[in-house]
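Note that one protein chain of the assembly has been removed; the remaining protein chains are unaltered in position.
For reference, chains read A, B and C in written order, and residue numbers begin at 1 within each chain.
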Amino acid sequence: MRELAYYESKLEALREILAANGKVHLMGGSFLGLSPRRNLFREIEKSYPDRVISPPISELGYCGLAIGAAMAGLRPIVDLSTASFIFEAWPQVVNEAANALYMSGGQTRVPVVFHVLHGLRGGGAAQHSHSPQAMLWNCPGLEVVLPSSPRDVRGLLKTAAGTDNPTIFVDHLNLLELRGPVPENDEAIPFGRAEVKRAGDDVTVIATSYMVQRSLTVAGRLASEGIEVEVVDPRTLVPLDFQTMMTSVEKTRRVVIVDECHQSCGVAAELAARIGEAGFDKLRAPIRRVTTLDVPVPFSAPLEEFISPSESRIADAIREVAQGKRLKVDRP
Amino acid sequence: MRELAYYESKLEALREILAANGKVHLMGGSFLGLSPRRNLFREIEKSYPDRVISPPISELGYCGLAIGAAMAGLRPIVDLSTASFIFEAWPQVVNEAANALYMSGGQTRVPVVFHVLHGLRGGGAAQHSHSPQAMLWNCPGLEVVLPSSPRDVRGLLKTAAGTDNPTIFVDHLNLLELRGPVPENDEAIPFGRAEVKRAGDDVTVIATSYMVQRSLTVAGRLASEGIEVEVVDPRTLVPLDFQTMMTSVEKTRRVVIVDECHQSCGVAAELAARIGEAGFDKLRAPIRRVTTLDVPVPFSAPLEEFISPSESRIADAIREVAQGKRLKVDRP
Amino acid sequence: MLPEITRENLIDFCRRMLLIRLFEEALIVLHKAGRFSGHYHVYIGQEATGVSALSFLEEGDSIFTTHRNHGHLLARGAEPGRLLAEILGRRDGYNKGKGGTFHTNVAALGFLQASGVVGGIIPLATGAAYAIKAQETGRISVCLFGDGALEEGAAAESFNIASLWKLPVLYLCENNGKYGHGRDVGAARSSTLATYPLTDLPAAYRLPIHQVDGTDAGAVHGVVAEAIKKIRWDGGPQFIEAQTVRWPGGETNWPIVPIPTDVALAWDVNSVPEAARHWYRDSDPVLILIRELVEKKQATKAEINQIQKGVRDVVDRAVEFALASPYPKPETALEDVFA
Partner (left out) sequence: MLPEITRENLIDFCRRMLLIRLFEEALIVLHKAGRFSGHYHVYIGQEATGVSALSFLEEGDSIFTTHRNHGHLLARGAEPGRLLAEILGRRDGYNKGKGGTFHTNVAALGFLQASGVVGGIIPLATGAAYAIKAQETGRISVCLFGDGALEEGAAAESFNIASLWKLPVLYLCENNGKYGHGRDVGAARSSTLATYPLTDLPAAYRLPIHQVDGTDAGAVHGVVAEAIKKIRWDGGPQFIEAQTVRWPGGETNWPIVPIPTDVALAWDVNSVPEAARHWYRDSDPVLILIRELVEKKQATKAEINQIQKGVRDVVDRAVEFALASPYPKPETALEDVFA
């Protein structure tokens, strides 16, 4: 099977989407942030001068515009670049797009996609390093997508372009250079299908976005210590494939959740709460969360590293739940 | 001890705060929403014409203004009325106020308070019924306060007016008419002190805001069924008094969390994740969450009731965790 | 003045405006009787604007409205019964009871979103115009909002984009703030817009602007005709400020009817309580139109009475229909979250 870099697969998907459906318009940035690859997007822009639009620095205005355009029949895909900027458009995304179908009793569909680049990027500091997916998951009516591989970004982007619901496509800069297999005419990947990215019997690691790759690295290392880690990637939070996770949890009975949101009310909190409830009788150890610590994101490299869900913190959490196969004994 | 209605206690606190500190300015609404009591606020407005300000319908602008005024030495208390409207000011609240002290390395303090009325109000429908406290808890740098009694609203409001950190004061319309004891010169209630609102040995109910009162009602009813419920009210989420909750959990070993946020990544998710981790060996039953169901809020009364954390749903959850004092048996 | 349209159409205008008025007066009674909860907003005093403006719309045109939407839906021909059922949260409501007064919506009539968020629809309507332009359907997008919406940054951002991209959108600002509490225009402490007249804001963004007396059906009709002609012709945006005088019963979120409207008030307002009399005499668009119809010999008083009788029947039947409609099944709350 051919190998592609993540950014190549993503751009290929954008090209195929634009070619396949004239209702798709792209608005905003390059979908590659400030990556040196961003100039490759210019070619797409040149091929579709009327369907690739650069709006003013008015996130509230142009995200609302995209939502209204979707209501009127287009399929806009908006790139906000840095995920933190979706906050500028918050009222339109969470209070107009998310509610439109419901408030109208099923009349108004909003096939819009908002693409953002989330998380710690190395020097982004407090205002440019957000992971808004938890806040967005707390807002019913939005589909939330988190690709983590060259194949997934292509397949999920195609499904996002086709869904009739407002969708947040949460991508990560650190994935762009990753290489991996991408079948020639790969199918769209349906939402709500988690993927076991690595099989293992000892500990289940549920990871999202770039944390999937980091967890796979750690899992490889821990194998040499005799800990076999199963890495499950939900791929979409809304809809959520809870079954695939629970199947793994029932096998390993030990769970670590790795996610880049801040910890409190983050994505890991919701997954831990659900698994803790459904897996109450199965679990052999407390569910551990490895997330960005609950402080604003500092600029300085060693500080940013310290608060991030780093390989060492992931490894420690896995070792902790794996070790001491203690049974639960009831205290008197 | 004298009894006051919630709205009386709240207005008294506002009056005392204004009298005590000339740096406090009030901006926005009446702090009582559209309650018929709101005209009582006009008297306060009349007594402090220069310190009680009605801004234009520009939440982003006037919340940012309040933040900037706080940076420059005032102590603004902003009333956004309906909590959903804080979304209009999201970039200022989550990306300016929350980060200012940290990014500046401790130089810029932001003693501002944002007051909002959250949750299901009876006919508020999808756009006016939000409970943003979970999203705000996911944003480090903000203090989050949830009063639930006449005494607490007064004591917590006074502390909010004195803290040097940006604070979100999350109140609920349905509490305004509640009557309860409020000592004459009640002290400010420090943040980070949970309160056991009702003692009981069988099940711990952790509830916030209006849900505390609803849970107390249910607890009273269940006592007649022989289930003694302990109701713990965190009162502030940031800072969080986890110890008081765990003390109760270690006693009852059974937990229900009642909160009005939407379920996914809501306040209940974070509390469940923390208690599930810290109380792993203690819990005798899965932690149950009773929250607003994950759908936009419908207008029609029976639909709104159906998705709300209603008394019946709370009671069912409590009965479920209380009953069948099953021990955990490990499956082969 | 009277709109320059056929006599049938004049009568139709009169009927629609009166329908909106009597519908909402009936609604106020229902709310007082506890038939629905929460607060709500009525269109009383602005009927001439909605009826005249929306009379130009064609199939496929998009409409966006606000918390003050009832009149717009009726002007466009929504069934009073189903509209009322929605406001009461009943099963036969246009939105299955999920929207309520803030979000009444009829896609079949071109309504795409009724937002209760002040300023929320201005970007949305601009976006529908973008879609129209992109798909070259020749349609237009109409955005009906209040003067307060101009205080939201969303308005400025949208005007900029509509102007730069020449989008086919009609921004119709219903300024009901003249003499309205808190919304007075000017430099006083209570004022909320420094752009005076408020059309200075869209003008700064190079939007063609118009100002019109929103209580005068004919004046509105003329200005909207011109604006929409321009939009359909050059494809660019237009901005209209329609000024109306706040109805004395409309000061709060829980309206109180000073006196039930009767066409007879067009000739004699002595039965109106002193405090409200001036409004019914000088500023009530419904009564103004009726007076003109009679003065200009387009209708006799008898005919007007007939119209009123017909409209009353329609409203009575709407109320019966809505009250007879059951509440939706609770579990339906779980539907319509996703398409």
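One rule holds in what follows: a contact is a pair of C-beta atoms (placed from the backbone, for glycine too) under 8 Å apart; a residue touches a chain by one contact, two chains touch by 3 or more.
The model shown is predicted, which means the values in this text are computed figures rather than measured ones.
J.: Which of the displayed chains are touched by the chain that has been omitted?
T.: Every shown chain touched by the left-out chain: A, B, C.
J.: Please identify which residue in A:68, A:266, A:279 or A:296 touches the non-displayed chain.
T.: Within the whole complex, the residue contacting the unshown chain is A:296.
J.: For the full complex, which residue in A:54, A:217, A:243 or A:323 touches the chain that was left out?
T.: Considering the complete complex, A:54 is the one touching the chain left out.
J.: Taking the full complex into account, find the residue in B:80, B:103 or B:136 that is in contact with the omitted chain.
T.: Answer from the full complex: B:103 touches the omitted chain.
J.: From the listed residues B:4, B:18, B:32 or B:60, report the one that touches the chain absent from this view.
T.: Spelled out, the listed residue whose C-beta touches the missing chain is B:60.
J.: Touching the absent chain: which residues on subunit C qualify?
T.: Subunit C touches the chain not shown through residues 151-157, 159-160, 163-164, 187, 191-196, 200-201, 203-206.
J.: May I ask you to list the residues on subunit A that touch the chain which is not drawn?
T.: 34, 54-61, 84-85, 88, 121-128, 293-296, 298-307
J.: Can you name the residues of subunit B that touch the chain not displayed here?
T.: Touching the missing chain: residues 23, 25, 50-51, 55-56, 58, 60-74, 76, 91-92, 95-96, 100-109, 140-141, 143, 163-165.
In this text, only the chains that are shown with their structure count from here on.
J.: Which chain has its C-alpha centroid at the greatest distance from the C-alpha centroid of subunit C?
T.: A
J.: Please tell me whether A-C or B-C has the greater number of C-beta pairs in contact.
T.: When B-C is set beside A-C, the one with more contacts is A-C.
J.: Measuring from the mean of all protein Cα atoms shown, which chain centre lies nearest?
T.: It is chain B that sits nearest the middle.
J.: If you average the Cα atoms of subunit A and of subunit B to get two centres, how far apart are those centres in Å?
T.: 30
J.: How many angstrom lie between the CA centroids of subunit A and subunit C, rounded to a whole number?
T.: 42
J.: Which residue numbers or ranges of subunit C touch two or more of the other chains?
T.: Expected reply: 93, 95, 97-99, 103, 115, 117, 120, 153, 337.
J.: Hey, what residues on subunit A touch two or more of the other chains?
T.: 91, 95, 102-103, 140-141
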